[in-house]
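A single protein chain has been removed from this complex, and every other one stays in its place.
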Amino acid sequence: MHRVLIVSDERFLQRLVGFALTGLDAEVHYAEGADEAERRCRRTLFDLILVLEVAPFLSGRNLIGRVRPAGLRRPAVYVLTWQQAEQTVLSLLECGVDQYLTFPVSLARLRSKVAEELGRT
Amino acid sequence: MERIFQTYALCATAVAAVLACTTLRLRLARRRAPWHEALRLRYLRCVVHALLEGYGLPQPAAKRTQVRLLLAETIAGVTAATYGPDTGVLRRIVAAYALDELLLRRIRRSRGYRRAYYLSLLAMLPADGSAARRAEHYGRGNRSVRFYALLLRLTNDPSRSIRLIADYPTPLTLFEIGEIVALLRRGALPVAYGPLVASHNRNLRALGLAIVRRFGIEEAEQALLRIVDREPADELTREALFTLCTLRRPLTRRAVTRRIAAMDRTERRTLLRRMAFEGYAAGALRRVIDAEERPYYEALVASYKRYLPCSVRDF
Partner (left out) sequence: MLGARLLILLGCIAAAAHWVAVFAHARRDAQRRRLLMRGCGTGRCGTADETAAETGISVLCSGCDGIEQVERLLDTEYARYETVLALDAAACPELFETLVSRYRMIRVNPACCGTIRGLYRSRQRGYRRLVIVDRTGGTSYDDFDAAAAVAAHDYLLPLPHGCRLRPDAAERLATELAAAPDGAPELIVSRLGEPIRLVGREVAAREGGFGPHTGRSVRRERRRTLYEVLAFRPGDAGGFRRRSVAACAVLLLGAAGCAAAGDGWAAAVPATTALVVWAAGRATAALASEPPAHPGPQPRRTGKGGGAG
C-alpha cells in the first residue's frame, strides 16, 4: 500500500483532496503544516507529499530538504495552490517540487495524476 | 433632570444587556465550532464520494437550518475549488435538502453583507434557473448585493453573460472582476476575451483586460495597442498599458511612448517600477523618459533594488 501525505493548514481543502483520493491503493495521512509534515516524514517514508500552500517553500523553512532524505528522489512533492504567478511556479520548481497544480482542480484529473505518480514507485 | 438620568440609565442597561447576549451567542457559537467542523468534514466526504461515484446523498440527513446551511457552504466550497464536477449530482443534493429555498429565505430576511454572502453561496450552488429569477430584484440593492445578484444570474444563464455585464450599471471593481475571472477559471462562464477588449462598454473592457492579464494572452497585443493609441486617456487606457507591461511586450511603439510621456509623474513612476519588476531592460524607455527620471529608472532596472535613493522624496 502506498502512502500519501497531504499538508495544509486549511482543513477543508486538505480533506477535499484527501477524500478525492479514496479508492486509490494509498493510505492518506494529513499534516497541518511544515513542522508536522517533517515530524511525520521522520517516522514514515511517504511515496507522495501533496502540499496545498506555497509559504513553506518561500519562508525559509526548506520543506523539501526536511521531508526528503538526502540523495533520494522520494517522496515526490506536488504543490496544489491558488497561486498562478509565474515567478512562484519557477521558484517552487527550483526548490525541487515535482509538479505544480492550481486550484480550481478537476478531482478526476488529480486522482489520475496521483495514481500515475504512485504507479511509478 | 432626574427623569432624563433615569431614562438614560435604563436605556444603557438595556443596551448593555443586548451586547452581553450577543457576546454570549458568539461564545456559544465558538464552543459549537468543533462540532460544526466535524459535521462539515463529514458532509464533505459524502459530497466528494457522490461526485466520484455519481450518486448518493449526504448523511446524516440535514434537517435543521444551521446544518443545511453548513451543507450549502460545503457544496459552495467544493464548487469553488474544483472544475468540471458532475453538476447533476450536486443539483440532486441541493434539491433533496431544498438548499436553494433555504438560501432564498435567508436572502429575503437579511440585509447588507449578510444578504450578499447568501447570494454568493447561492451563486456557487448548481441550482435551477428559478432561484436566479427569484433573486433578480436584488439587482437594485446595495453594491455588494447588486454584484452577487449579477453573479448569480451569470452562473445560471452563462449564455447571456456579456449582455448582463454590459447592462450592469455600476463600474466593476478589481475585486468584482476577480470574482468573475474565478468563474471563468472554473469553466462556469464561456466568454472569449476578443469581443470584451474590443467593446466600448467599460465593464466588458475591464473584464477583457483582466482575462488577458490573468491568462497571459499575448495575441491580444494589437487590441491593447489600439486602445492605448485611439482611446482618450482614462483609467482603462492606463490599464491597457499596464497589461502590455504585464505581458512583457515591447513598449517602444509610438502610441505607447506618446501615452507614457503624457502620464503624470506619479503614474509614470508606478509604471517604471512595474516594468523593473517585470524585468524590462534599462534601455526600454530611454527615448521617452526625460533626463530627470532616467537615473531613477535605469538604476531600478540595472540593479533590481541595488539603487538606494538617499532621500525619501525619491520613493
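Per-chain numbering from 1; labels A and B assigned in written order.
Criterion: a residue touches a chain if its C-beta (ideal position, glycine included) is under 8 Å from a C-beta of that chain, and two chains touch if they have at least 3 such contacts.
Small disclaimer: the values here were computed from a predicted structure and weren't measured.
Novice: Among the options B:A61, B:L174 or B:A281, which residue touches the chain absent from this view?
Specialist: Considering all chains, including the one not shown, the answer is B:L174.
Novice: If the hidden chain were put back, which residues of chain B would touch it?
Specialist: Missing-chain contacts on chain B: residues 1-2, 4-6, 8-9, 12-13, 15-17, 19-20, 22-23, 26-27, 29-30, 33, 36-37, 40, 70, 73-74, 76-77, 80-81, 112-114, 116-117, 120, 143-144, 170-171, 173-179, 181-182, 185, 210, 213-214, 246, 266, 270, 273, 276-277, 303-310, 312-315.
Novice: Tell me where the left-out chain touches chain A, residue by residue.
Specialist: Residues in contact with the chain left out: 9-13, 16, 32-33, 35, 53-61, 81-85, 87-88, 90-92, 94-95, 103-104.
Note that only the chains that are shown with their structure count from here on.
Novice: Any idea which chain A residues touch chain B in the complex?
Specialist: Touching chain B: residues 11-13, 15-16, 19-20, 22-23, 84, 86, 103-108, 111 of chain A.
Novice: Chain A touches which residues of chain B in the complex?
Specialist: 37, 40-41, 44-45, 48-49, 51-52, 77-78, 80-85, 185-186, 214, 216
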